[in-house]
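Here the complex is missing a single protein chain, while all its other protein chains stay put.
Here the chain labels run A and B in written order, and each chain numbers its own residues starting at 1.
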Amino acid sequence: MALTGIQIYKLLPKTNCGECGVPTCLAFAMNLAAGKAELSACPYVTEDAKAELTEASAPPIRVVEIGAGTKKLKIGGETVLFRHEKTFVNAPGIAVLVTDEMGNEEVAGRIDRFKRLEYERIGLTLRADLVAIKSVSGDAGRFEALISKAKNETDAGIILMTEDPCVMETGLKVCGDRRPLIYAATRENIEGMATLTKKYKCPLVVKGKDLDEVAELTKKLTDDGLKDLVIDSGARSIRNAFEDQIVVRRGAIQKKYRPLGFPTIVLPCEMTDDLMQETLIASVFVAKYGGIILLSDLQGHSLFPLLLARMNIYTDPQRPMATSPGIYEIGGPNEDSPVLVTCNFSLTYFIVSGEIEASRVPAWLLVADTEGLSVLTAWAAGKFVGDAVGISLKKCGIMEKVRHKKVIIPGYAAAISGDLEEELGDWEVMVGPRDAAHIPAYLKEWSA
Amino acid sequence: MSKIICSAAIRGAHKIVQRAEAEYQAAMEKWGPDQEIGFPNTAYYLPIIYGILGIGVKKLKDAKDVLDRCRSLLPDMVAEHVWLPYLAPALEAGMATFFAEEIIEAIRYLESPDYYTRTEGPADGNIWLGAADDVILRKRGVEFVDGTAPGFAAILGAPPTKEIAVQLAQELQEKNLYVFMCSDHEGRKMSELLVEEGVQIGWPTRLVSFGPEYTAAVFAMGFATRVAMSFGGIKPGDFTGNLIYNKDRVFAFAMPLGTVTDEWYANAAGAINWSFPTIADTPIPEILPTGICTYEHVVSNVPYDQLVSKAIEVRGLKVTVSEVPVPVSFGPAFEGERVRKDDLYLECGGPKSQAVEWVTTRDMDEVEDGKIELFGPDVDDVEEGSRLPLAIVCEFAGRKMEEDFEPILERQIHHFVNHTQGLMHIGQRDITWIRMSKAGRAKGLKLKHIGSVLHAKFHQEFGAIFDKVQIKLYTEQEKVRESVEEAKRSYEYRDARIEGMTDETTEMFYSCTLCQSFAPSHVCIISPERTGLCGAYNWMDCKASYEINATGPNQPVEKGECLDPKLGQWKGCNEFIYKASRGAIDHYSLYSLMHDPMTACGCFECVAAVLPICNGVMTVDRDYAGMTPCGMKFTTLAGTIGGGLSTPGFMGHSKYNITQKKWISADGGIKRLVWMPKSLKEEIGHRLKESSERVGIPELLDMIADETVGISEEEILPFLEEKGHPALSMDPILE
Partner (left out) sequence: MSFEIPTISYNGVIRQITVGKEPNCVTVGGESCYPFYLFEGAMPHLPRIAMEVYDAPPEDWPQAALEPFADVVHDPAAWAQKCVGSYGAEMIALQLASTDPNAQDTPAEKAVEVTKKVAAAINVPLIVWGSGNLEKDKEVLRMISERCAEETLLLGPVEEGSYKALGAASLAYQHTIAASTPIDVNLAKQLNILLGNLGVPDDRIIIDPTVGALGYGLEFCYSVMERDRMAALTQEDERLQFPIVCNLGKEVWKIKETRLSEEEAPLLGDPLKRGVLLEAMTALLFLLAGGDIVIMRHPDAIQLVRGLMNELMGEGV
C-alpha cells in the first residue's frame, strides 16, 4: 500500500525550507505521494526516513531510462491495469528496426523517416523514439558501421540487437555513452551480457522462451545487482504475446511479483510481413501494456495513427487535454467570415473545428482559455463567462480582421450572452447550436 | 365497499351471465359445438378470457367451461338483511360479467357478421367498430406504452346534450386519452351525439365507438388485457400479472353518464379488478377508501365541467404539456438575454418597485390545474417605461407534493422566466426583478404569459412530484404587499426547518454520482448536515431529484447502523459507497478531514487542508487564486485531491458546509479553522459569526488569519498566538 501524503509528511523534516522547489513539506509530501517528485529533491531528509520512503514508494514496475540527453526515454513505472483507475504514466517507446543486411537505401530511408515523421498536436510533439540496430550477419564491423551512422544522424535512443556478447561490446564501444538498450540476455549468454551491462551501465533486455524463464533470469540478474531490465517474453504469436503482457502487468501490480516488475518490449516486426497489419498489432500493445514496440518500418500512413493511439491511451483521464488558446483560421476566412468562440478543451476544439471544416464555410474560431475545461464545466467554474470571453475576443485581434460585428457563442453558454454583449460594446452576440453537429447547418444559414 | 353498489353489481352480473347462457344455448343448437367463434383478426381469442383464465376459446364448445367458471364466480344475490358483502364478491361478479359479455359478443359476430364494421372508422353508415384487431392493437398499443396516449376513458351512456358530449370528447382528446364508447342513456348514445355534431370518430381521432350495447365495454377491457400480453410480456392466464400491469401502466377509467343500471354496476365492478376507477355524473354511492385502485374506486355526482379533471386526478394520471404557449420564442438560448434601459417596456421589482415569487402547497380541491389569473393591470394597460409591483404565487397540489419541494420549484422560476424571449429575470424570493422588453411586448407578450410559461415548464420538468398547479399574478400594490408578507413567513419557516434538520434524526441520506464521468470512484453522500461539496446540492435537493427521477444520480442511502458517531461512518453508507464506486472505495467519514475523509470529485467549492505547524486547518475557495499556507494554491490542491480519491489531511467541501455543525467535527470542527481567504470570510461572515457563538468563542472570526496576515504557516502562527486561537491548545492534529 502506498503511503498517504500525511504519512510521508511525518517522515520529512517539517522545516518548510522550500529548497525542494515547493514552499512546504506538506506540498512536497503530496507530490511524493502522487509520484510527481523525487525524494532526492529534499536535502535534509534523514537516512532512516529515506530508507522507509524508498521501500514504500518503489513502483511495482521499475522505471527504466534509455538514451541520454533530451531524447531520454522513460518506460515502466505503471501502477494500474486500466487507464481510468489512475492513468498510464510512461508511453511505450516506438522503435524502428535497421539491420546490417539491409541495403544502404533501406537504412537511409528508415532513418530519414524516423527523423522526419513528426507531428504537432495540442502542444505535444508526436514521434517515434528509438532506432533498433540489429546484427544479423554477426559481423562486428558491419554492426559498428551501422551504429555509427545511426548515432551520427540522430540523437535518438538506440537499441542494440545481437545475442553475441562480443559483437554487442563492439556496438557498446561506439554508443555506450548514449545509454542504449542491450538486446538481449538469454539463458545462453547471460553472464556475458551481465558483464557488459555493468561495464557500460546500460539497461538490458531479458529474453526467455517463456515467462518462467524470464522470471528466473531476471532474478539472477537482480541478485547480481542489475535493476534496469526490460522483459521480452519470447512470444511471437499475437495471442501469446497479448497474454504474456497481461500476466506480466498483473504479476507486478496485483502480486508485487518482483521478477516480473519490469517494462516489456514487444516485436510486431517479427509477427507479420505486412506493415499495415504490423502497425495494427502494435496498437494492441499500446493498449495492452507494451513498454517498447519494435516496428520493421515507419511510414507516414502507419506511424501517424499509431502515435494517435498512443497519445489517446496515455492521456491522463482526470486531466482534460487543452488546445492552446488563440484565433484559428479554418478554410481561409476573410473579413466577412463568421467568428465563433469555444473553449480550449481539446476534444471540444477538435469536434468544433471539424464541424466548421465540414460545413465548408470559412470561419474564424476563437479558442478561449478555459484551462482545458469543456464549455459547460468552464461556464459553471466561471472560466467561460462574459468578461473573460470578451477580453479574449478583444485581445486576439479578430476585431481588426473582420468587417462585421458578430460573434457566435456555443448554445450551452447562452447564459453569458448578455454579459458578453456588455463587455463587447456594439458587437452582436449570437447564440449558436448546442450540439456541434448542427454547426454546419447553422453556418450555412449565417450571414454577416 | 358500498353495499348498494355491491348488491347492484352482483345483481347485474347474474342477469348478464344468464343472458350469455341463454344465447349460448341457442347458438349451440343452431351452429353446433364445433362452430368456430371469435373476434376478427386476433391471436388472442376472446382476450379477457384468454388473458385472465388462459383459455383460448376457438369453438362454441370451448365457451362451456368459461360459462361454468362464471357460475362459480357469481356470488349469491345479496339479501336485504345482510350487511356484507364487501369488495371481493363484487369483484368476482365483475369478472364473471366480462367473461359472459365476451361470449355474448362472440356469438353476435357469429350471428350478425356485419353488425360491426371491422374497420378503423365508420363505414357505410355504420358507426359501430367492434373489437380492435391485432393490427390496430399493435399500432395503438405502442402509444399506451410510450405514453403518447396514457390510457382511455370508457364511457357508458351519454351526457344530456350534444354540446356537453363534444366538450367532454375534446377535453379527453386534449389529455391524449382514447375515448371508448358504448351503451346508451335513455336512447342517447355518446357516439351518435358526436357524429350529429360533425365530430369525426374512429381510431385515428381516438374517439372509438365500440358498440351500442353495454356488452361492448368488453372491447375496451379486452384491449387493455391484450396490451399487457402484447407489450408487457404477460403470459395468458397470468391474471395477477395482467391486472398489475394495467394498474401500473394503463391509465384508464370508466365514466358512466346517465342512470347507472345493474349491468353498468357489474361492468364497473369488473373494471376495478384492472384498477380502473369509476367517475360518474350521477349521485350514486361513492367508494372512497383506496385498495385495489391507486386512489378512490368510485367518485360520483361530478359536474360535467369537472369530470375529466376529476377522472385524471383519481386515476393518478399525469398531465403532459408539450408546448409552452407564448407568442415569443422559448428556450435556454435566451437565458442570458439582457433587457437594457433603452429596450425596456415594463419593469417589476428591482430597486424601485416591489416583486416577489412564492411557491406554496394547497389542497387538491383548492387548485385547478392550468388556471392562470392576473389581478391588476397587465402590460397593455401601462405606458412604455413603466413600473409595476408584482407577486407571482404558484399554488401546487398533488398527492406526492411535499412542502419540502417548494423551495426547489421556486428556484426554477428564475430559469423558466429567463428562457422566455423578451423577459429578463434576476434575483429570487422577495428580491425578484423582472424586465420585459419592447420587442417582447410588440410580439404580444403579456405578464400573464409568465403564468403560462410556469405552468407548462413545471409540468414538463417536475410533473413527477405534483399533479396540479395554478398561478396567480398580482400587480396591485396592496395585494403585492400582502403576498410579500405571506411569502416571508413561509421563507422563515422553510429556513428554520432546514436548519433544524440533523443527521441523527434522519435515516435516509442521499448519494450523488453526477461526477463519476470524470472521477469514476467518487460518490458523494449528502446528509442534512453535510451538503454536497459542489455547493449545488443539499439533502433536500437530492430528495426532490430522486422523486423526480428515480433512476437518476441521486439515490436514497439508508445510513444504517452507526459505526462511528464521531467520524461519521455508517454501515449503510459504506456499503453504498463500495457498490457505487465499483469497489474502489469501501468506506469514508463524513465528519473528518484526517481520518478517511470523503472522496473528492473536483467540483468542490473549497478545499480544506491540514496545517501541521499551526495545529489547525485552512480552507480555500475556488475564487482565490493566490498561494495558501499549506504551500499549494487552490488549483494545485484540486489537482492533488480530486479525481475520486480519499486523501487524509485534505477534503473538498461547500462554502455553506463550513458553518454547519458537523464540518470536520471529528477533528475539532470550526475551532480548528486558522486560515481562509478574506473574500470568503466576508462572504460567509454572518453565518460564521453565528457558528462562532455556537461553539462559545464569539470572537473566533477575528482570530482566523487570511492572506493579509500571511500566506505561510510561519507568517500566520504569531498572529494566531497573539489572538489566542483555540486550535493552538487543542490535541495535536497529527497523531
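Everything that follows uses one rule, which is that a contact is a pair of C-beta atoms (placed from the backbone, for glycine too) under 8 Å apart; a residue touches a chain by one contact, two chains touch by 3 or more.
None of the values given here were measured: they were computed from a predicted structure.
Visitor: The chain left out touches which of the shown chains?
Guide: Across the whole assembly, the hidden chain touches A, B.
Visitor: Given that one chain is not shown, which residue among A:Ala358, A:Leu376 or A:Met430 touches it?
Guide: A:Ala358
Visitor: Who touches the missing chain here, A:Ala51, A:Ala145, A:Cys166 or A:Met276?
Guide: Of all options in A:Ala51, A:Ala145, A:Cys166 or A:Met276, contact with the hidden chain holds for A:Met276.
Visitor: Hey, which of A:Ala287, A:Leu376, A:Met399 or A:Met430 is the one touching the hidden chain?
Guide: A:Ala287
Visitor: May I ask which residue of A:Tyr183, A:Phe242, A:Tyr328 or A:Trp379 touches the chain that does not appear here?
Guide: A:Phe242
Visitor: Using the document's definition of touch, tell me which of B:Gly125, B:Pro351 or B:Gly583 contacts the absent chain.
Guide: B:Gly583
Visitor: Over the whole complex, note the residues of chain B touching the chain we left out.
Guide: Residues of chain B in contact with the hidden chain: 138-139, 141-148, 230-233, 249, 513, 516-517, 520, 551-553, 579, 582-583.
Visitor: What does the interface between chain A and the hidden chain look like in terms of residue numbers?
Guide: 82-84, 116-119, 121, 211-212, 215-216, 237-240, 242-243, 246-247, 250-251, 254-255, 257, 259-260, 276-277, 279-281, 283-284, 287-288, 299-302, 304-306, 308-309, 311-313, 315, 317, 347, 350-351, 354, 357-358, 437-438, 440-441
Definition applied: only the chains that are shown with their structure count from here on.
Visitor: Quick one: in the complex, what on chain A touches chain B?
Guide: So the residues of chain A touching chain B come out as 4-7, 9-10, 14, 16, 22-28, 30, 34, 84-85, 317-319, 371, 381-382, 411, 413-422, 431, 434.
Visitor: Flag every residue of chain B that touches chain A in the complex, lowest number first.
Guide: Counting only chain B, the residues touching chain A are 332-338, 424, 518-520, 584, 594, 602, 609-610, 612-613, 622-623, 627, 629-632, 635-636, 639-640, 642-643, 647-650, 712-714, 734.
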